[in-house]
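Can you keep this structure in mind? I'll have questions shortly.
Only a single protein chain was left out; the remaining protein chains are all shown in position.
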Amino acid sequence: MNRPTLAWKLYIAAFYIFLFAPLLIVAIFAFNASPFPSPPWRGFTLEWFTGSGAVFGKPGVLTDSIWLASIGNSFKVAVPVALLAVFLGTVNAWVLERVEFRGKTVLAMMMLWPLVIPGVVLGISILAFFSRLANGLEEWLQTDLDFLRPGLPLVILGQLSFILTISTLIIAARLRKFDRSLEEAAFDLGASRARVLRTVTLPFLSPALIGAGLVALLMSFENFNTTLMLVGSDAPLPITMYGQMREGATPAINAVSLLLMLGVGGIASVFALTAKAER
Amino acid sequence: MTLCIGSVMAHSTDLDIVNVTKRFGSHAAVDEVTFSVAPGEFFSILGPSGCGKTTLMRMIAGFEHPTSGDIRIRGQSMIGVPANRRPVNMVFQSLALFPMMSVGENVAYGLMCRGMPREDAEERASRMLERVGLTGFGERRVTALSGGQRQRVAIARCLVLEPTLVLLDEPLGALDLKLREHMKIELKQLQGTFNTTFAYITHDQSEALVMSDRIAVMNQGRFEQVGSPRELYHNPATPFVASFVGETNRLQGEIMASSDGTVALQLPSGMVTRGTGRVPQKAAVAFVRPESIALAPSQPALRDLPNRFEGRVSAVLFDGANSSLLIETLGFEQPVRAVLPQAGPLAGIEVGAPIHVGWTADAMKVFAA
Partner (left out) sequence: MMTKPAQRLTFFLLLAPAILWLGLLIVLPHVEILILSFSERVAPRVYAFGVGNYLEFFTEPLYWRTFARTAFMSILVTALTLVLAFPIALYIARVAQGRVKAMLLLLCLLPFWVSELVRTLGWMMLLRETGVISYMLRAAGLADQPVELLYNDGAVILGLVYGGLLFMIVPLANALESLEPSVVEAGFDLGGSRWTVLRRIVIPHAMPGIVAGSIIVFMLTVGNFATPVLLGGKNGLWFTEQIYAQFITRFNWPQGAAFGMLLLLLSSAIVWLGLRLTGQSLGTTLKQA
């Protein structure tokens, strides 16, 4: 069992090539001096990042308002999602780990639910429910409630519906490891309840809070299924990419993808580092 | 410390526990306990796990609330006073050092909670660290300390606040044997230098005996006896204290005759022994310490003793100065354990050798069973 055969080793090698081939292709062709994201190789260029459109007739990512706007929209969604996921996830984790009440096991089970619901179904159910809510409230209040209609606020809610489960699980796992006598010790030494929370409990949780925030940020940035159903006229990055991929795009999409990979790689390594520090 | 003494109201006791009871449902974890601790005293509560000593300590600290009774510190009732406002600090079983802070920050924590500016608090903390022998450790992570150093940080963190009373919840439990022996002495010395009142709970009778001025033996929510280590050891008030504190031989039998504190106890084998105690009933238990048992190769050497029996060595338990023999004795159900002095003539005795044992009536304490 411990002596791998040559065939096995070759299979492993082939597998990792298979794993990275698509990503490498995407990255390489971001620098191809061609108006199309396909071979042959026509030389190296940064035009698809910074070009103004003078060379190929289409601008690079960093000067194209469509790409810039969708990156902006993605941030407008991801930042609130991450902040809410951390804050509400902490409260939920507290409920799971520190509060005893009847029906807690049911609640804990329900918190896992969103993970087994297909993203598309989450999207349409939230869309349908909030439309009904908007119709009812608008009739009653006689005003327009646009934030309940497809658009970025609804995307935030839709993504939050399942990202909260993840952040709750991450934070609860850390809270479970907390030695309660640390809190008692701080309280015993004269700290107020608020001070105990600020100086002892939250610092202990902070790796999990950062981790949960980064995971939420990533998941929000990359979510497609749920977002697709709830999006209005302001498209976040994955929606714009999807549209361009259907219509046929310039290598600018490769450039965006490469930037995304770099950003994700950065966040992932921060996450890996905090996870290591936790141990 | 000097500042402190002037401001403190003169009171003859630091801690008074008055009829304190704590019930969890119908179970009384602490049942009508009353005692007082004098200033500067090292007071231990000794008992098996589950006897209620931890609950009692947590009530003094303010983490639990008594069902009835009163807890007074320097005469002031603590009922309704939260843990963070009591002049009591606790050394936790796990020590509960804050892993996210340095050693210095740990010690300064309580001072800063009182609103002391950071520099002053750190200054005081580093002086306290000097006094417990941790000069220059202020910047270290608490995770980088040895077991004994962590212990001292936990105590320094309490002492820096100059509390009326320091509570210690089995803080030596996690240490290995060698270090534990060393820390017993160190704790006692620390308490002496700071002259602070310590209330210490433990299930380890040796810890309690070595360190304490007075010990309360606790069992099933009640105090069995309160007294100095010597009193408890030599004059146990109850069978529980006799068997829990120190090594002992236990005999069971019936009272045949008693007069003026001296009793004759008949063992099931019919053998009669003589001991001291006042037993109003027939069924009784008796205890004899292994070191009270005299050993001799022949009967005549023991002729002055009221209890004399013969037996055979069934095991030699060699443990240096604590060596002892197990002796299969005629008429006794259990082998008798006796201390074997390593300096004496019997030091080289082997298993199977015939031997005579004897003890005085004073050495055997008899209680109602």
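A and B label the chains in the order they appear, each numbered from 1.
Convention: a residue touches a chain if its C-beta (ideal position, glycine included) is under 8 Å from a C-beta of that chain, and two chains touch if they have at least 3 such contacts.
Because the structure is a prediction, the values reported are computed rather than measured.
J.: For the chain that was dropped from the view, give me its touching partners among the shown chains.
T.: A
J.: Looking at A:33, A:66, A:79 or A:117, which makes contact with the chain not pictured?
T.: Counting the whole complex, the residue in contact with the absent chain is A:117.
J.: From the listed residues A:126, A:152, A:196 or A:212, report the one that touches the chain absent from this view.
T.: A:126
J.: Among A:19, A:141 or A:194, exactly one should touch the missing chain; which is it?
T.: Going through A:19, A:141 or A:194 one by one, A:19 is the residue touching the chain not shown.
J.: Considering the whole complex rather than only what is displayed, give the residues of subunit A touching the chain that is not shown.
T.: 1-2, 4, 8, 11-12, 15-16, 18-26, 29, 36-40, 88, 91-92, 94-95, 99, 101, 107-122, 124-130, 132, 157-158, 160-161, 164, 169, 218, 221-222, 224-225, 228-229, 238, 241-242, 245-246, 253-254, 257, 260-261, 264-265, 267-268, 272
Operating definition for what follows: only the chains that are shown with their structure count from here on.
J.: Could you work out how far the Cα centre of subunit A sits from that of subunit B, in whole Å?
T.: Centre separation, subunit A to subunit B: 58 Å.
J.: Mind listing the subunit A positions that touch subunit B in their complex?
T.: Per the touch definition, subunit A meets subunit B at residues 179, 181-182, 184-192, 195, 199-200, 203-204.
J.: Considering the complex alone, what residue numbers of subunit B touch subunit A?
T.: Interface residues on the subunit B side: 61-63, 82-85, 88-90, 92-94, 96-100, 109-110, 113-114, 157-158, 161.
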